[in-house]
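What you see is the complex with one protein chain gone and the rest in place.
Think of it as A and B in the order they're written, each chain with its own count starting at 1.
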Amino acid sequence: MPAVHDRGGLPTDEPIDRSDHQWEDWEHVTNALVGMLRRRGLINVDELRRGIEAMVPAEYESSGYYGRWSASIETLLVEKGILTEAEIDAVAAEMDSEWG
Amino acid sequence: MGIGIRAGDAVTVRSIEVDHHHRTPWFVKGKPGKVRLVHGAFFNPESRAHGGDGLPKRRLWQVEFLQKDIWGARYRGRADDVLVVDLFEHWLDRP
Partner (left out) sequence: MTDEHPPLIHAERSRRAVRILAIRRLLIEKDVVTTDELDDIIVRARARTPADGAKVVARAWLDRAFRERLLGDARTAVADLGYQLSHDAELAVVENTVDVHHLVVCTLCSCYPTSLLGPPPDWYKSFAYRQRAVVEPRAVLREFGLELADDVRVRVVDSTADVRYLVLPRRPAGSEGLGEDALAQLVTRDSMIGVAEARSRDRV
């Protein structure tokens, strides 16, 4: 059975939805962070893909495209000791309360 | 350390399961194809994805497969329709 990202030829009757969504701010931020972290030599594209492929399948399937990128960025930054989960949890909680 | 592949050669894709990150899609593993051209040598993603330096670089080949060879009767189209996949040399064997 192929890994969750290895999708070519998996059977589906789903038609191709050609509507485009408007990028949200955080998606632009995710895209830009990837660019900057690569430029700084802190992560490379192969690591980024590996981080995406390591997601539990249900999460991979249910996350949007930039949701997967952002999950991988978090995995890699924590793995490399640049940030800790506790720091991210704390700031995320702070933002949640700031923005309700 | 190449295996002496040249454009036009017949190759078979290695049919191995690996746990690490790699760029060989499941549906070409074990399949026969024909090498069209070499793109050059690139960092090995299987090393770089896991903290390695990606060296030595590996040659990346453009390999063409007959759709019928990959999907069998599931493929509906011309018998000479093809699928092109870029594959690193260490995934290829001479048949």
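Heads up, the rule we're going with is that a residue touches a chain if its C-beta (ideal position, glycine included) is under 8 Å from a C-beta of that chain, and two chains touch if they have at least 3 such contacts.
Keep in mind the model is a prediction, meaning the values are calculated, not measured.
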item: Interface with the unshown chain - residue positions in chain A; value: 5-12, 14-21, 24-26, 28-33, 35-38, 40, 42, 45, 49, 52, 61, 63-67, 70-71, 73-74, 77, 82-83, 87-88, 91-92, 94-96, 98-99
item: For chain B, residues in touch with the removed chain; value: 23-25, 27, 39-40, 42, 45, 60, 62, 64, 67, 71, 74-78, 80-88
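By our rule, only the chains that are shown with their structure count from here on.
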item: Chain centre separation (chain A, chain B; CA means) in Å; value: 27
item: Complex contact set, residues of chain B against chain A; value: 20-21, 25-27, 43, 45, 48-51, 54, 70-71
item: Residue ranges of chain A touching chain B (in the complex, touch as defined); value: 2-3, 6, 8-9, 44, 46-47, 49-50, 53
